[in-house]
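Heads up, one of the protein chains got dropped from this complex, but the rest are sitting where they should.
The letters A, B and C name the chains in turn, as written, and every chain counts its residues from 1.
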Amino acid sequence: MLTVFYILSAITLGTAFLTILSKNPIHSAIYLVLCFFSIAGHYLLFNAQFLAIVHIIVYSGAIMILMLFTIMLMNLNKEDEQNKSVLTRFAAVIALGLVAFVLLATFIKAQPVIEGYQVSGQDYQSIKVLGKVLLNEYMVPFEFASVLLLVSMIGAVLLSKKEHINS
Amino acid sequence: METNLALLLLLAPFIGFLINVFAGKKLSGNLPGILGTVAVATSFAVTLSFFLQVSSSKEPVMIDLFEWMQLRNFKVNIAFQLDQLSLLWLMFVTGIGTLIHMYSISYMHDDENVHKFFAYLNLFVFFMITLVMGSNLLIMFIGWEGVGLCSYLLIGFWYKNHDYNDAAKKAFIMNRIGDLGFLIGIFILGFIFNSLDYTVIRTAIESGKLLQPSWGISIAALCLFIGACGKSAQIPLYTWLPDAMAGPTPVSALIHAATMVTAGIFMITRLNFLFDLAPEVQNIIAIVGAVTSLIAASIGLIQNDIKKVLAYSTVSQLGLMFLALGLGAYQIAVFHVITHAFFKACLFLGSGSVIHAMHGEQDMRYMGGLRKVMKVTFITFLISTLAISGLPPFSGFFSKDEILMTAFHDNKPLWVIGSVASIMTAFYMFRLLYLTFYKDFRGTEEQKKHLHESPGLITFPLIVLAILALVGGAISLPGNSWLNEYLAPVIAKQSEHHHMGTTEYMLMGVAIIGAFIGIGLAYAKYIKQSSVPGQDSEITGFAKVLYNKFYVDEIYTALIVKPIYALGSFFKNAIEVAISGFIFGLGKLANVLGTEGKTLQNGSIGFYLFAFVLGICSIIVYIFLAK
Amino acid sequence: MENILQQIGIENYIYLSTLLFCVGVFGVLFRRNAIVMFMSIEIMLNAVNLLLVAFSTYHQDAAGQVFVFFSMAVAAAEVAVGLAILVAIYRNLNNIDIDSLKKLKG
């Protein structure tokens, strides 16, 4: 399993980098799909099958398709993006380094606190349990999520509607 | 009964003031004047009755009305005290006051604001009575400032002329400088004695239970003396008095010669027990008095304005009185105050009579020969001049001689200064007399036609005062002094009695010879040589310095007034601007921060994100790492 | 059933998500293309989701997974609206270069 983890991690990071670095947005999108698949793999490693499936459905199925459509719609599948100025790139690299440093440093500082993993044996992530938790404890947020999706749908429709410019 | 009478004494002039202020305009002719005179005469009558009562019973009359002020460690009441000293003072204040009111009826009858004049004059008498009658220092301070106010009002009586107004203002402000000293003195006495009552302070001192170090008393005495300097026109606060001659002549006679300016002497005499404890202050008083006397006399030598000469002579005489006070001879100072009040009031009124005849001309260079037309004025003037010059048997001789004698015993240099001042006095007084009354008339023909003797209301006070100037010395003859005995209860330390020996007679002789020298010089110069002082531009050398009063006014202007104005300009143009600039600067800073800060919002999302990342990093660092 | 945490420590996942997150940050700052920036944001979201799942397993608590579920719902909604906005922008400006959207400066 360790090997699987390392391979998946390599794929995740690599495709994420490729997503960012490819000039063509279509390529980016495809790399991102790969990345998402690898993350779903991670979920499987955690035995979180439900999440893995949902993740593939939502991200790779819905979101990425939506993006690809948009890219196609806008005819962006060419490498015409101008590079940012050197200063901005430099700033981006600095920000990367800074965030990485800060987060890692925080973690390393906190590491002594982390205890080892102990199995309790209790079921906490089967679909049955999740369903119970979701529809009992988190009933209200769940419903709100549906409202949110509805609203976002209406919003998306309204926003992308062609405006009628007044004569 | 006593309370009512005392209140009548106090309030009669005040009622006169009220009537003249509110109804004076409607009163016709001389009525305001008569009213004012009656008011003061009433006070005089009451004073007389009290005077007789107290001089026989020897018990002072105390009147306590009501509580006035409350301070941490004591209370101040509105209370009055009629003892030997205050009654003596009241006698000549109200007495001479009555005469001068009478004189003013005629002198001021042409003035459109005659009712105001009498109102102010009555108010002055009221405040003067308050000053004298008060039984504690704060009541005295009411009167003290009140007479200053009246002096201000009366000097600036002809308010259309801004020179007069300036003189009035100057008098008030210079007095106030002294008043500040007075106030500080009161404060210190309040700390030390927990009371401002004369009797309490005196008892405290005489019981010898004083715990405070004596330097406190010395400082208090010095501060009070500064107050006296202001009111009684001593160096360095004397310059207002000559300027105060801008007021009508009766005012000069009453306020600036006979009564108000002697308030300083009254105060020091009143607190003689206090000053006795401060010999170093007494020394200062004596020196200041002597120097003032000399300087004022030397300036008087060369003045041409008839009233200015008299003013400097007043300053000089006041200096002599302070010399006496400084030497601890309070009775003698009081004696000189009284005789001086007689002859100086007479001199001023006489000069007023002259000015009246000359239609407002005050320059002696344009007078002369008035002896023939103004006989009464001349004779009374002559008597007073002889008195001030210190010739026996006139009153001035006795008082001045006693001062000099005391000085000779205690402090010889001061005696020399005083004697020189006396010789100068004789000179300039006779110079005044000769220039005004002798030789030929030097004014215009127009004036000459109108020359006349003044009416009876003017000459009557002159005659009375001249008689008093002639015989006033009788109240304290050398060796047999009624005054000394009378004042004995209020003077704590009796000055040692001068035995009339050879030295004393010799000193008298010296004084008389000195007076004759002065007179002789004046005679030689103004009668023999018939010289008349030249025009202002012709005066040169030291005489010019004297003529310009040692440039003291100019020095004060340059040293005090100008710097204050300069400071004012500096405050106005620099500090105010700087402070308000700083405040506005804060507002501008906010403005600038806003305009500059908004350019940070440059619309570049990349920049925002970068800032965002930085912000997150710093928050994480702050929360988790920076411990 | 055994899961990965029984074999390797959770710190590996923490490192992974941190790095993934940093990559997302880098992408947002580095690219001008709004769509790619969008993708970078998705990467960051996923980094967080991954960590949530990891800790959910670690604490053996379902709440973390439920949270990821919600976050996916929100992500979906966000993408729908975001892309609609991008489309609207594209229609007006004919490109989606983020540097050309500078109308909001102070």
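Quick note on the criterion: a contact is a pair of C-beta atoms (placed from the backbone, for glycine too) under 8 Å apart; a residue touches a chain by one contact, two chains touch by 3 or more.
Criterion: contacts and distances are computed from a predicted model.
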| task | Assign the chain not included in the display its UniProt protein name, restricting the answer to "Malonate decarboxylase acyl carrier protein", "Peptide/nickel transport system permease protein", "Multicomponent Na+:H+ antiporter subunit C" or "NADH-quinone oxidoreductase subunit M". | result | "NADH-quinone oxidoreductase subunit M"
| query | Looking at the whole complex, which visible chains does the left-out chain touch? | reply | B
| query | Who touches the missing chain here, B:Phe117, B:Phe141 or B:Tyr198? | reply | B:Phe141
| note | Across B:Ile15, B:Ala45, B:Met91 or B:Ile177, the one contacting the chain not displayed is B:Ile177
| field | Selected residue (touches chain absent from view) among B:Trp215, B:Tyr505, B:Phe542 or B:Phe571 | value | B:Phe571
| field | Residues of chain B (touch criterion as defined above) contacting the omitted chain | value | 21, 66-72, 78, 116, 138, 141-142, 144-146, 149, 152, 156, 159-160, 162, 165-166, 169, 172-173, 176-177, 179-180, 183-184, 187-188, 190-191, 564-565, 567-569, 571-572, 575-576, 579-580, 583-584, 587
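The rule is short, and it goes like this: only the chains that are shown with their structure count from here on.
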| said: I'd like to verify one number: the distance from the centre of chain A to the centre of chain B, where each centre is the average of its C-alpha atoms, in whole angstrom. | reply: 101
| Interchain centroid distance [CA atoms averaged], chain A/chain C, Å | 4
| said: Taking the mean of the CA coordinates per chain, how far is chain B from chain C in Å? | reply: 97
| query | Where in chain B do residues touch two or more other chains at once? | reply | 606, 610, 613
| Residue numbers of chain A (touch at least two other chains) | 84, 88, 91-92, 95, 99, 103
| note | Listed in rising order, chain A residues that touch chain B in their complex are 84, 88, 91-92, 95, 98-99, 102-103, 105-106, 109-110
| note | As the complex stands, chain A meets chain C at residues 1-2, 5, 9, 12-13, 16-17, 19-20, 25, 28-29, 32, 35-36, 39, 42-43, 45-48, 50-51, 54-55, 58-59, 62-63, 66-67, 70-71, 73-74, 76, 81-82, 84, 88-89, 91-93, 95-96, 99-100, 103-104, 107, 111, 114, 116-117, 119-120, 122, 124-125, 129-130, 133-134, 137-138, 141-142, 145, 148-149, 151-153, 155-160, 162
| query | Contact residues on chain C for chain B in the complex? | reply | 25, 28-29, 32, 98-99, 101-106
